[in-house]
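Here the complex is missing a single protein chain, while all its other protein chains stay put.
== chain A ==
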């Protein structure tokens, strides 16, 4: 099972981000750390998970937490379940909180993989995104990280910024390819409601990126990365030399994961309290409220919903098709012992039409998108869900 602790604090609001994050004058790190430890213990006991395959510190900005706090959480995990040395333990880091000494501290605390929020290597773009760091600082942070976590450093880039041209994006990506390690995530900017950037675009202060340009940017990036030896293993993720993120793959493979911290999501069977079904769980969003709940009852679970077999299959489908491997017959059978992939999608219907149109493949390997289909997955899924729901 995977474990995802959330550190909910940031130093500054980025203009595009709508995550559950908080900018506060003073963080009570000791209390937050203690609560993360306590909730991790509670939920691990509840899930009866024997072994943790990966840990991913997300947020917020978890690199703002001290290495000691990270170490405390990892110690708690190791004492409550088996945490093998081979487990992938990732920390999300901002270039502005990634000094050599901090990163070394994180490594000493047990972190063995770093995901750096570079976002762009252009100062004007970074400013538009409301980032704290400069391109030079990002460059420096990645170099330090690569030194400390060789082969296990990832960087994030955002494309489709208002005003960005295809040329600028391609050149920026070229530069990033000269900097990056073996893993890179490329995210198309989503203008989320309620963010400063979305407001600027909607009132016309920034141009809306045209749909066709975004498609061109995506296709150009895919081609460049594949040419540079990367495997395009998920919609927005690329890896070479087998450096795929096992943690993130566990989401897309619909494996179990335990969310710890304010606003964290989880999917697991609570065997520890007699549960038999996979549940969707959300922890209380607001950090102070969450901490009070953890302090009084050991966890801050706000919502638990039992997922029906159909709902589980819907998630398997929507998540699995995001990857290049797709959904294997074996994984499908794990969630649907009585109705095979062939029985659902091999019969006349939407999936067959989508196969004939070249968007989808169903063969011995399972069900997956074609290269072209992956780019329009969200147009395929409603059809596939319709077909699934009829069975």
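Here is the rule we go by: contacts are C-beta pairs under 8 Å (C-beta built on N, C-alpha and C of every residue); 3 or more make two chains touch, one makes a residue touch a chain; residues count from 1.
One rule holds for everything that comes next: contacts and distances are computed from a predicted model.
> According to UniProt, what is the chain that's been left out of this complex called? Choose from "Large ribosomal subunit protein uL14c", "GUF1 factor", "GPI-anchor transamidase component GPAA1" or "Putative poly(A)-specific ribonuclease PARN-like".
"GUF1 factor"
> Tell me which of A:95, A:117, A:172 or A:266 is the one touching the absent chain.
For the chain that is not drawn, the touching residue is A:266.
> Of A:188, A:231 or A:370, which residue touches the hidden chain?
A:188
> Per the definition of touch given earlier, which of A:104, A:148 or A:280 contacts the omitted chain?
A:280
> Considering the whole complex, which of A:50, A:211 or A:296 touches the chain not shown?
Checking each option in A:50, A:211 or A:296, the one touching the absent chain turns out to be A:211.
> Spell out the interface residues on chain A facing the chain that's missing from view.
Within chain A, the residues that touch the unshown chain are 4, 19, 187-190, 211-212, 214-216, 218-219, 235-236, 248, 251-252, 257, 259, 263-267, 280, 282, 305, 311, 314-315, 318-319, 322, 357, 359, 374-383, 385-386, 389.
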